[in-house]
Each structure stands twice: as C-alpha cells, then as structure tokens.
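The complex is shown incomplete by one protein chain, all other protein chains being positioned as in the whole.
== chain A ==
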C-alpha cells in the first residue's frame, strides 16, 4: 500500500513520499527505538539548554517557598501579575491540543492524525506549567488543597462557590485529567506496536506493561474506538469551558476593563490562536530534525496557519470591541483604562501587542507566506509573544489604574518573576523533548488508517493519490 507524493488537484499531500504501513512504523517508531536518531546535536543542545532553565525554575520556586511571594513584583493594587499572566498564557497554549485531538476527531478531519499526539502532549505539559503559578501564588502550596477543594470540615468552612476561582480549580483539574487519559488511551495501540518491534527482552516487557495486554483484536479495536469517541465527547466542551472560566476570573469582577461580556469567546479564540502558534513553533523544527516532513506536510502547516489567522482575527476583533465600547460607554473609568493603554507608561507593550497579534499575523492571508516555513515560524513566535503581552495588558495594566486615582500604582516585575516564567518555558521544552525521545511523536496507527483511507480513494478530494497496494 503506497501513497504517492503528488496529490489530486495539485494540493500538498497529507502524507508525502512513497509510504507503506512498514515505512510509517519505521519512520515514527525508530525515533523512540533507535538511539542513533538522537545522536544529532539539536536534540542534545535543546534538551540541555531547557534543563538549565528547569534548574532556574527549581531555584525560583525554592526561593519563593522559602521567602514567600514578596519576592515577586506583585503589589496592591496589582495583586495579580506575572503569575496569573503566565497561568493564562500556558492554559491557553494547551487548547490547541484539545481542539486538534477532540473537536477535529468529531468533525472527521483526518489531517489531525499527524499532529494530534504531539499537540496532546503539549496540552499536558502546558497545563502542568500553568497549574504551578496559582498554586505557588497561594503562598503555602502545601496546604492549598485545603483552601481550594470543598471538603466537609469541623469548622464548616467551604470555598465560595460563586467565585470563578473555585470553578477554575475544577476546570483545570478536569482538563488535566481528561487530557491525560485521552493521551494515554490513544497511546495504547502504539505501545503494542513498539512492544512488537522491540528487540531486547527488557524493552519488550516495558512496552508490554504500557500496552496493557493490547493484541489488536477486533474486540480491542471496537472498545478502543468507543472509549476514544466518548473521551473526545467529554473533551470537546472543555475547549470552550476551561478558558471561558479562566476569562470569568477577570470578567465577573468590576475592575475597569475587565467587566466585559465578550471575554469568554475572546479568551477561547486567543487560546486556540496561541495554541496553534505553539504547535507550529515546535512542530516545524522537530519535523526538520527527525525527517518527518512526509508526515507533517506543508498542508498541515497551511491549515494550522489558516486557523491561526482566523482565531487571530477574532482576537483582534475583541481588541476593537474593547476600545469601541470603552469609548461608547462614556464611563470615565473605562475611558481611562483605554487611554492608559494607548498613552500610559506601558504604552509600548500595548502597541507591541497590536503589532504582534493584529498586524504581523495578517501575513498569513498570503498563501505564499503560509508555505514559507521561516515566515510561518516567525509569525508563530510573534504570536506567542503577542498572546503573552495581551495578558500583560489585561491583568497588571488594568489593575494599575483604578476608580480612585489615589489607588493607582505602577507594577514592575522582579528577576524572580522572569526566573519562574522562563523556568516554565524550559520545563515545557524539556518535557516535550523527552516526549519526542521516549514516546511516538506521531500516532502510528492513525497514520496507517489515514494511508489506508487515502489509498483506497475514500477521500478523493484530499491530496494523496492511491497508486498501489501491498
């Protein structure tokens, strides 16, 4: 069974090269099972640098726990600053994984098959990074669970159920649990393949334990597909609900610039925007380092870029709504916030945000730009920065200006703020590269299923020609 590089209708193919089931297994599994494929310098160099930042993270967290959150730049009124910016930024990045793995599965979009495993891993590590911030922001993370989770206690004290901060606890923990289960269930058939391919007995046993007795029988596949669809059904509402709840952390309060009805969909769009940018930011170098260009093709990059453009436009529309209704309201605090953003001491960050999220992503209108890898990568980098800036604009920039001018106070981050933020980036990259090293980055059986579908002409409109069979 082979798929030809030339597609129908002159489009880029979903699977490039002359592929067979065997060649797909070889290409993907060898990244895990063949040591020689990791002797290249980029993996070592990136993992090493990321590990340095993991150490910075550990030092930052250690000092934070020892000294307390006073080492951060947070103050009154900017009680939320880098910690919550980073929390929202990381949670948002995870959303692309859930959208790709769950929603695109339900929409029968088979192009997801090349990138879903990778994106799901990204979701899990991003949520881990996100969860660190509010947890350490409590000041005493070792007792935080007593404050955050509702449990019957002799004092009769319960969390405030009307507060979105408590909804957040449930949203994020559900999100992490469901994403992890979804990811692990999806890995089971591939663990079976790795077990069957392993040569050493110890490795065979290792993969056999993870495969949980997977034999690939008809009954196994039937149950697997049912479980996977149910998990996709559970995950789908999470794409909307998690970031909507995160947005409510701000929107339900009465801080000028926060009590804005459009926040939930605007946050969700921003999350998908940032998430797809991160998918491409990592997928582009990894496909180059490991020779996966036939599996993550220009067509995937083109579609991810289009989704990025669409969600970016929704985000930009959100900025316009904030400005227009900030003015339309005629309320002085709302107008003050807008003027503060435009002309205040943080104005450079606001205009940089507009450049990063509003102007530069418009390059993605051009099909040529969407197919020019350095341009796409640059835009993704800019969008990642832009989405971080957006949270800076929303959170400390709004908090530093209040109803009473006497309460206004500037916010400046400290080195420890940067230490913890860059540390989580290091942790994320470190975990992603460990994932690439030890687990199949691309879903092997779904790629084979796609190859089968394409080769049998069931999807004539997609751009892989079916020329032969095995």
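Structural remarks
By definition in this document, a residue touches a chain if its C-beta (ideal position, glycine included) is under 8 Å from a C-beta of that chain, and two chains touch if they have at least 3 such contacts; residues count from 1.
Everything below uses one rule, namely that contacts and distances are computed from a predicted model.
Hidden chain, UniProt protein name from the list "ABC transporter permease", "Electron transfer flavoprotein subunit beta/FixA family protein", "Quinol:cytochrome C oxidoreductase" or "Integration host factor subunit alpha": "Quinol:cytochrome C oxidoreductase". For the chain left out of this panel, the touching residue among A:320, A:359 or A:410 is A:320.
Only one of A:228, A:263 or A:340 touches the absent chain when the whole complex is considered: A:263.
In the full complex, the hidden chain is touched by chain A at residues 162, 240, 244, 248, 251-254, 259-265, 313, 317-318, 320-322, 324-325, 328-331, 365.
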